[in-house]
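With one protein chain removed, the remaining protein chains of the complex are shown where they sit.
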Amino acid sequence: MRQKLLSAGSKELSYEIREIVKKAKILQNEGVEIFWENIGDPIQKNAKIPDWIKAIVTELTQNEKTYGYCDSKGELATREFLANRNNALNGAQITPDDILFFNGLGDAIATLYHYLTPTTRVIGPSPAYSTHSSAEAAHANHHPLTYRLDPENHWYPDMVDLRNQVKYNPNIVAILLINPDNPTGMVYPKKILEEIVELAKEYDLFLISDEIYNKITYNGARAYALSEVIGDVPGIAMKGISKELPWPGSRCGWIECYNREADPEFNRLCRVLDDAKMIEVCSTTLPQMAIPKILGDPRYEQYRADLNEKIGWRSRFISQTLQQIPELTFNPTYGAFYNTIVFKEGTLNFEQTLPIENPEVETKVREWVDGVSLDFRFVYYLLGATGICVVPISSFCSDLRGFRVTLLEEDEELLKQTFTTLRDAIRTYLDS
Amino acid sequence: MRQKLLSAGSKELSYEIREIVKKAKILQNEGVEIFWENIGDPIQKNAKIPDWIKAIVTELTQNEKTYGYCDSKGELATREFLANRNNALNGAQITPDDILFFNGLGDAIATLYHYLTPTTRVIGPSPAYSTHSSAEAAHANHHPLTYRLDPENHWYPDMVDLRNQVKYNPNIVAILLINPDNPTGMVYPKKILEEIVELAKEYDLFLISDEIYNKITYNGARAYALSEVIGDVPGIAMKGISKELPWPGSRCGWIECYNREADPEFNRLCRVLDDAKMIEVCSTTLPQMAIPKILGDPRYEQYRADLNEKIGWRSRFISQTLQQIPELTFNPTYGAFYNTIVFKEGTLNFEQTLPIENPEVETKVREWVDGVSLDFRFVYYLLGATGICVVPISSFCSDLRGFRVTLLEEDEELLKQTFTTLRDAIRTYLDS
Amino acid sequence: MRQKLLSAGSKELSYEIREIVKKAKILQNEGVEIFWENIGDPIQKNAKIPDWIKAIVTELTQNEKTYGYCDSKGELATREFLANRNNALNGAQITPDDILFFNGLGDAIATLYHYLTPTTRVIGPSPAYSTHSSAEAAHANHHPLTYRLDPENHWYPDMVDLRNQVKYNPNIVAILLINPDNPTGMVYPKKILEEIVELAKEYDLFLISDEIYNKITYNGARAYALSEVIGDVPGIAMKGISKELPWPGSRCGWIECYNREADPEFNRLCRVLDDAKMIEVCSTTLPQMAIPKILGDPRYEQYRADLNEKIGWRSRFISQTLQQIPELTFNPTYGAFYNTIVFKEGTLNFEQTLPIENPEVETKVREWVDGVSLDFRFVYYLLGATGICVVPISSFCSDLRGFRVTLLEEDEELLKQTFTTLRDAIRTYLDS
Partner (left out) sequence: MRQKLLSAGSKELSYEIREIVKKAKILQNEGVEIFWENIGDPIQKNAKIPDWIKAIVTELTQNEKTYGYCDSKGELATREFLANRNNALNGAQITPDDILFFNGLGDAIATLYHYLTPTTRVIGPSPAYSTHSSAEAAHANHHPLTYRLDPENHWYPDMVDLRNQVKYNPNIVAILLINPDNPTGMVYPKKILEEIVELAKEYDLFLISDEIYNKITYNGARAYALSEVIGDVPGIAMKGISKELPWPGSRCGWIECYNREADPEFNRLCRVLDDAKMIEVCSTTLPQMAIPKILGDPRYEQYRADLNEKIGWRSRFISQTLQQIPELTFNPTYGAFYNTIVFKEGTLNFEQTLPIENPEVETKVREWVDGVSLDFRFVYYLLGATGICVVPISSFCSDLRGFRVTLLEEDEELLKQTFTTLRDAIRTYLDS
């Protein structure tokens, strides 16, 4: 090429949680049966879309309008429906103009960070979800900035750490929440949300709340929306139907901008996001048209409650199974459909192994564990020995050592068997 | 806010072709019937999706798999289908790994320019299509760089101008083609494509070919794909189903990377695009699954031929109607579904008007034309006097004065009436 | 202009301490006699260059060699002399190649920050000396980053504040010391220097120590050179003859790079500084050739000791005079030739004034104090009422309210009179 092509930030794009998938596929080719406890797609874990929802979608596909462009900000009727839904929470009030549709939250995230000037930073939680942390790092040409979620305190944010980072790093312009959180399953308590809002107000920041799992809570928890606690601080909530409906393949998410008028620079940012979408014409039409029909259907609430109850049951089963192991720091979960389990410091070492019968698989695993961190070592042995595929925490910008599992397996017996096997494998590994 | 938020490039985002829509809606509220000759969405212009296509889509919506994530690069079977389709042209050969799906070409365009380092530039045609020119300008923090399409020479690119810009501006790393072209309806002759490939080779550039209208040609023309002429030069073709099927609401497009191995820096760029999509998980699943079923269906080719024939008829009707006016530089079109018509220099002035009966409408138009360029003046008078909504060329990064019309009106009588009215209005305006 | 010309950082260049000079010159034109207690040029305050030094310089000006270029890094014999002088401290050892001459430290500072990539930051003390803080801010396109010097603790750095900023702001790559400090007259205790070295080591930073006042200490203090405490941490000391000889008009300073080999990136930075100077050919020759002759002369040490004794006497006189005012936070000084005196919180208000006889001067001062901060208000009244020109602390990136005086007045009686007048004016102002 005539010139170097790539921006400095492009090397920050990494999605290490996909690395384990490549390894699992290699073992699959060697004949190992893989149990995919790594991916957050309910559909792949055998979730069924109820017939009444399919019927709504199918009817829409008969209508030419669902094939055409929609309004560049998103279908107006849908934005009205969603504005009303938010306003009914009696927090920050919005109009349809404060809503902007994207092709999934990945699109919203990439676009938002793209148009922030490179020296500004958004601080987010660690363990970190790569879609946020990589996009933010790529925009800034630097590693992600994170605040610590504390596994010794229900994975709640370490507020001292967060406050200090905000105070001492003037480049921070926003705080990101993922609530409920991926990958920890933690739901931010209202009091902590209020403290974060206060902090933003004190340092003149805006807030970003990824609420993709907002309706996915259980075991008695409920997730507060940003708009319920934000008061007059500027903020952006990110919402979508990928996880909730679930319809991840639709690439349909949206942002809600709160208190745009409270700060002219924030308002300009919101307008730039509108402009950025306008030059792409619009986002996906069909799922936008489906939203009021599905989410507004009288059957919807019970349907979601049933799904949550099932996730809650799985969460409790996993708690009972894994809490027995004293070497683990284990937190019960209350939202989303992941749990992140930490090995206590000093419990892992570079000698531990699991027996693997197939010698070719064993050879591969031995090669892979050479030079990797302690959690990758465990995860590769687990994969080779049991076929259970989980994600090492160090993939999530974290110094902790552990792994993430999902709470999505629809087949109850398979779930029990998988997690019992996992428990026994951990025991064997630690004792080896 | 604690710091300035917006990147320098964000102010380059503009989609002026939407400006006219706002004006038209204002007049619509005043009771003016609007004829939307401004927007390239066949669905809005009453195109019907054939039942056999709807049936394919509807069947897919019964399948859970269409609700889930697909492969982050795009459904493998679909990429295989498309790689084969390209390879059958006997030009540059690709594998499914050289294909990457996006949420429409707007997404592909935004992502590509985003990861180019800001000092590199991509030069594209003028009149320019805003989705490309705004995104490229935003990445570079500077106005778009363009080469001239020459209305006196069939809108073919001015190759002297293009060569000189490439030669004398070392920041240019790529040349963009839109073939067939929006907004001119020009189809690049094979010889010119070959010259552009030669130029890219001489200066070590890569090529970008937006081929969204590749199958939409008529009046005897055929559009050559980039892969047919590119030889061993690195390049990216941008393709999609928005215009061709048409299914613009699907937000489903893809890029094909040719000769990745020919240049390590180009190859790195392609890999960064893969990474950027991976952190968004994947693109829209349903339309990807539909592609091989629809495009591979035996009925498809005839269906597209019929549509092209209709566009060709409209193109010829418009030619006959508007070529009568000697003050216009008029070029017959051969591809896509737009025509850009230029007023010869000196034929427009700031005194010309059209009679508008409704006095409130007239007042508005008089206000709007204050201080605008000569083509905006004409367009606003046309809108007020006839309800015909067209786009001024100066919205397309062009110094020419004229307007773009679409060739999409399905209702033959309405089309005839609209363009006859347009012709008479031009005559009256020029003579006023 | 065809394009916007100025870099974003250029607006960070400010040297507010010159603002007061403009005001003083206006009053001078009105007939007010000005006592320039604002500027750190001993020559302007009537320091005499001893004849033996003048004789050395004069002899050199007979020699053609002093008119020619010297080595681009600086005269080799001089660098050998200086390397030996440093090495005799028995700290970090250097060779002549580790020394690079500049046209004064302003040149060294501008060049150093210029070649740091914009997202890296160097944190320095507040109150801040503008030459450092503006140049660093201009490189970063953001306001200066500072750590607090604490007037309640001898102006020593607030180590908790410094540690937190370093810990929580990953963009910080270096810590700046000015030792002895301008504008506080503080000399960093060895223990604090060692703590700062430890901090740099812990966070993989380098150190910058501006040692222009290194030989100017008194009242029993001695300033430790960076090389004495740095151990194996990379660092740059900035030295020169402007203040020490004093020969500020020579524009002759140099940097010494310690432990270049300890870190490859730091070593690259040092090499880039060499390259940057090489493209300017070299720095001023005459003063470089004078350095070994003057600083190596047996008379030099006593000469400097005598000067220090005189500054010490002035420092003590000012202490005795101003410590009587309970509303001031006053710290005796130990190095350099400034003192920064702080009004305790709540002691200043927007009603206080000083009587000014000349009505035209009074009118001007009244205009100037409109809308300024409390320390500017005091300083303008002081100037109008007494002709004493001091610098408000808020000009030094500080939130404190106070002023800087110099300790340079050679005329003992004039000094006594000036500071007695200053004391009385403060008393009157506070009581008004």
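A, B and C label the chains in the order they appear, each numbered from 1.
Going forward, a contact is a pair of C-beta atoms (placed from the backbone, for glycine too) under 8 Å apart; a residue touches a chain by one contact, two chains touch by 3 or more.
Being a predicted model, the structure only gives us computed values, none of them experimental.
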Missing-chain contact, candidates C:Val281, C:Ala305 or C:Leu414, resolves to C:Val281
Decide which residue listed in C:Gln28, C:Ser72 or C:Thr421 touches the omitted chain of the complex. C:Ser72
Specify the residue from the set C:Leu269, C:Leu407 or C:Ala425 that touches the hidden chain. C:Leu269
Can you list where subunit B touches the absent chain? 118-119, 140-143, 145, 164-165, 167-171
Those residues of subunit C that touch the unshown chain are 1-10, 13-15, 18, 39, 41-44, 47-49, 54, 57-58, 61-62, 64-70, 72, 103-104, 106-107, 109-111, 114-120, 130-131, 134-135, 138, 170-173, 203-206, 234, 245-251, 263, 265-266, 268-269, 272, 275-276, 278-286
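We adopt the following convention: only the chains that are shown with their structure count from here on.
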Do the two copies subunit A and subunit C share over half of their interface residue numbers, or under half; same or different? same
Can you compute the centre-to-centre distance for subunit A and subunit B, using the mean CA position of each chain? Integer Å is fine. 35
Residue numbers in subunit C touching two or more further chains are 142
